[in-house]
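Left out: one protein chain. Kept in place: all the others.
Right after this comes chain A.
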């Protein structure tokens, strides 16, 4: 009898819960870029659908159009996205223009602590103004710019001997930026297996953010800073410091000496193509692509290895990655917050990493087995220790496009000097900050 009553009660409560879920079941749309990690998120989100009763739809836009498409959507108060994994630079505009829901109260009510996430990712993906405890996103996808290389070529005895003869050094993963260029020069136009190979594939793209993300990889390691003191917007002597000039000259030389012909406008996709087609010995790209590269049947597995952006004066990497935000124009904010709550759970974060997403949760990153869980996991941890991001100001687009122009004019179009490029960049940025009332 008791057993029957218990069964009855269980059935009733289950029915009640299902009823409750059915009443609140929503169709949520999550917007992000169309790339490998997005597929992993679709897979991961199936668990959320099963648990919550909500249905997940996805709007993935290719990277070249991602910013245009999504920022237009936000600026027009569109209701397409309930959840948005927006680029880190958008956080200032997202907060100040009221596009993102402020998450402090929600985090507090649900016991979600930002201390559970890697500090660099919280700072970069979640906070506005920078460094204040005002959260507009949950760190969703940690990422940084890193490097990968043809391990099979580096281990080839003939090639190693040739390198030793040419440089007097062992061929190995580069430990400085200068060493990276030395190796790139060695491979440039070298014949391997009957084909002409090249040194490196680096970012040179003009239209969106490519060359900035690539060149800052060098600039940061020479000690480039955006301001003399954070928050002052005083750029003279920081942006155009002698170290910054040297770093930019280095990047231009790397482009000129060691890239394959025709890579004058290359970003993520072109870098992957150059590597996968066996043209280059080394390439830069975001860690997000590394699981896919490792799984590549032609150049992955034993043929590939990874390294963190080599330091020069200081260790540093260009930050990528994104936080997940609730869009303030969404009519389904409660359900969207449920997703955030679910996503923040340690076991979900562990599965996220397993599927190919880069978790920023400490429980994943500090796990003793993390470093050995993938050939690039250790490098990822190293990179995230010293990441630097571009301006995250609401006017970031103007700041970014100015840098794109100045860098491309100098590096690819060979106009003027590095000093002039950085001086002009300060002029451009000063005008923007004056218009913003910050100078």
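Keep this in mind: a contact is a pair of C-beta atoms (placed from the backbone, for glycine too) under 8 Å apart; a residue touches a chain by one contact, two chains touch by 3 or more; residues count from 1.
Here, contacts and distances are computed from a predicted model.
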Just go with whichever of "Electron transfer flavoprotein subunit alpha/FixB family protein", "Cytochrome c oxidase accessory protein FixG", "Sugar ABC transporter permease" or "TonB-dependent receptor" UniProt uses as the name of the absent chain. "Sugar ABC transporter permease"
Checked against the full complex, the residue among A:27, A:108 or A:435 that touches the missing chain is A:435
Answer key for A:97, A:234, A:313 or A:363 versus the chain not shown reads A:97
With the missing chain put back, which residues of chain A would touch it? List them for me. 68, 71, 75, 93, 96-98, 206-207, 260-265, 394, 397-398, 401, 405, 408-410, 412-415, 435
